[in-house]
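Below: one structure, written as structure tokens.
In this view, the complex is presented without one of its protein chains, the others remaining in place.
To keep things simple, chains are lettered A, B and C as they appear, and every chain counts its residues starting from 1.
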């Protein structure tokens, strides 16, 4: 992909003004993850009421792609039921930003927040519900 | 060197009937060494009276070159004073058998017994005389 | 396939070399290291000439290419030994490093005072010394599966040790590098599994010469070297079951194996990177991938068949030489293409030296198996070992060269 295709207006804007950036007070679950190759790192806080994600915020350091994808992901996630949030796919995030053809190493920048979200859901579900938490963990680990 | 030059009568004979092969009873000093590359291993026993090597025997396992050189070396050594024995050189052994041009890896077979002898003398001298034992140790270690 | 065996030799320019006084090289030291086909050497050259960059961490074009080449070699190796998961393939320098890695990263945490580690009488030093160092450090003990006179393991001696209940690991080779004996791996792993004991298989002599399927072998660790399977020097593989790797502490600390480093603590990267600290041997890993491709193209069944035939031929020829003692199983189905022998009272070094003048490259000595030498009650042996590019004609040269030895040493 050419950088003018990657770094379109929306991505550059999100990199300066990410959506849902910050911390939640008293989150119901929070998770931290990092990309060992580039050093991007993300914390994600979720508020969950009656199996619905009522609020979500993230903070951390990352490149424009990481920031834009985290922004888009949190926007998609907010208001979803746990079940619907679980089924958010790579493409849901990538398509939103036109990043489907990103090279392999940058895909990890794009999906770090999704991996972090899935691990946060895993944590919450294992603590609050017993069944099929493991399948979610496998799904998160297999993302890239 | 061509094998017909290396494996002349004397070497083949010594390999079957090594001189001074065996053990001494109550040796004044004994030393064991091995060649880590090929597994040849030698024990050398010395009897020392009034700073003269009155008897010497060796045993162990090695190739024809190792056996012949050990034979020749022990023959040279017997009757020598400690000082004279210390000054036995590589070439004293190699020339006796016409092996001066042996390839590097076989030189180690040829000199294992000389190295063992020098270490035995080192042991004896450090136990019985205090001075310049170390120089002998260095000499032994630097042989090949 | 048979018709193309001689074509194979064209891929190995070194086999057309002459040595000493113009003698054609007869290379029969394949158990020590094998020759490399042009396909492997050219792959390495192409890597350096066109794609070289440090893998994994950068976004630029070259780094993308080198990362892809490095990781695709991992896929090839995983497929070659039928690993279930590519992250079970850890690239190391060779079998020796692989076994030591297990001894440090797994052994130090799992073997304690009074425990037992088991190995066998026909192991390479690489599968003995690491366990000596470990058991001595921990106050544990090292025990041996004993070998019968034909060179096969006596598994009842393993049962006796397992029955005592203190065994923490059984480590053994899939094929002896001296006797050629092929170990009945599944017999051992199934007994060990019943006893709840993990197993390590030294596959250095197996992977190059026969189809290996780590899943069906049922072991927990499996080690082998690239340079013995037409690959470059400096690269080898530790395969380990993911569940083992996940429980293990890292071995080396450094770049690539970390997730986050802080001043006073760090977290680790995912498998397999957790165990691949520092810049890997990228070019040679890529070269190993090419070696796997080359072997796959021949087919490991064909490799085994060719070597079995050569071995049977050589054993028959050698049986006719008076004064020759051949070690190991008589049955070519129970052994690989490695033949150790002694010739009358002539020391193996002298045998090898005289053969060298006829261009015949064989190994003599203890073959890094001194415990086995003690068991056989010999100081050393001579050893000829075959690979796909060897021919019956070369076996004839080998046997012919024995005549010269007999002459020089005035044998009967």
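General remarks:
Keep this in mind: a contact is a pair of C-beta atoms (placed from the backbone, for glycine too) under 8 Å apart; a residue touches a chain by one contact, two chains touch by 3 or more.
None of the values given here were measured: they were computed from a predicted structure.
For the omitted chain, the shown partners it touches in the full complex are A, B, C.
Only one residue in the set A:44, A:109, A:125 or A:140 touches the chain that does not appear here, and it is A:109. Across C:110, C:132, C:157 or C:302, the residue that sits in touch with the chain not pictured is C:132.
The residue from C:151, C:198 or C:232 that touches the chain not shown here is C:232.
Remark: the omitted chain is touched by one listed residue; of A:48, A:65, A:94 or A:120 this is A:65.
Only one of C:99, C:188 or C:303 touches the absent chain when the whole complex is considered: C:99. In the full complex, chain A touches the hidden chain at residues 2-4, 6-7, 12, 15-16, 37-41, 61-67, 106, 109. For chain B, the residues in touch with the chain missing from this view are 34, 36-39, 41, 103-106, 141. On the side of chain C, touch with the chain left out of the figure occurs at residues 13-14, 17, 19-20, 25, 27, 29, 32-33, 35-36, 40-41, 44-45, 48-54, 57-63, 93-97, 99-100, 103-104, 124-126, 128-133, 136, 142, 144, 225, 227, 232-235, 249-258, 260-266, 277-284, 349, 352-353, 355-356, 359-365, 368, 370-371, 374.
Throughout what follows, only the chains that are shown with their structure count from here on.
If each chain is reduced to the centroid of its CA atoms, chain A and chain C end up 45 Å from each other.
Remark: chain A and chain B have CA centroids separated by 75 Å (rounded to whole angstrom). Rounded to whole angstrom, the centroid-to-centroid distance between chain B and chain C, based on C-alpha atoms, equals 37 Å. Chain contacts: chain B has no residue touching two or more partner chains.
None of the residues of chain C touches two or more other chains.
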